[in-house]
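Sharing a structure here in structure tokens format.
Every protein chain except one is present and positioned as in the full complex.
Entry: chain A
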């Protein structure tokens, strides 16, 4: 009996030690970009309609110190290369109407706040629209230009530019009214197990965030930082591209970027991050 108590004490001590070294815990750190944009990367309370999250952490907290520092300065953040490229495209005339983005929207800064509400219900079209869809709507209907592929570098760079001017503002997607049915669908997907490994989004990003998945730390799967510059890909990655990668990792047949399923999932996942600052383009593994 005494032996068992001793063993129990040892286990407790080991647990306390691992807590101290904080290998897998979210890093206790704050993010200020360029010394001026204060980021909300942690909240004590998730929105009421989110079950299963007591607090919100941006994926930034789960990265190593050197990766976190990279995002704190625009010069060091390789995602800003995409923003620079998109700024040129923003001002370049394209399509049959002889217009550039700048012809109607003037400076990219006029887009401040847009990213916080994406995806949103498009009243005129009667469906849920992501930023990619709004961009292509503009290109096809107002510029007379060719629509971009969802994952083309032009598209991802443009979403990075539009996100970058909202950095620091809290995410605030609407989940009620016409958005509600999409949100319910996204929520159902979030808790549905997919693939041969039978994993739901929640199994990793709700039940196990902070724990290791192979050699990496699981985040809460927040999308406030998208598009993200992934160091392993050395390029910017869209939200749907990341979803696709996650579902592939469950050994499931994935949905296509731009499919109704991923749009609904994007809305639900975005709502889990309501209150966290827009970080895009962020830097992640």
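Please note the rule applied: a residue touches a chain if its C-beta (ideal position, glycine included) is under 8 Å from a C-beta of that chain, and two chains touch if they have at least 3 such contacts; residues count from 1.
Basically, contacts and distances are computed from a predicted model.
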Chain excluded from display, named as in UniProt, from "Ethanolamine ammonia-lyase small subunit", "Thiosulfate oxidation carrier complex protein SoxZ", "Cytochrome c oxidase subunit 3" or "ABC transporter permease"
"Thiosulfate oxidation carrier complex protein SoxZ"
So one chain is hidden, and I want to know which residue out of A:40, A:72 or A:85 touches that hidden chain in the complete assembly.
A:85
Using the document's definition of touch, tell me which of A:76, A:146 or A:188 contacts the absent chain.
A:76
Of the residues in chain A, which ones touch the absent chain?
75-76, 78, 81, 84-85, 234-235
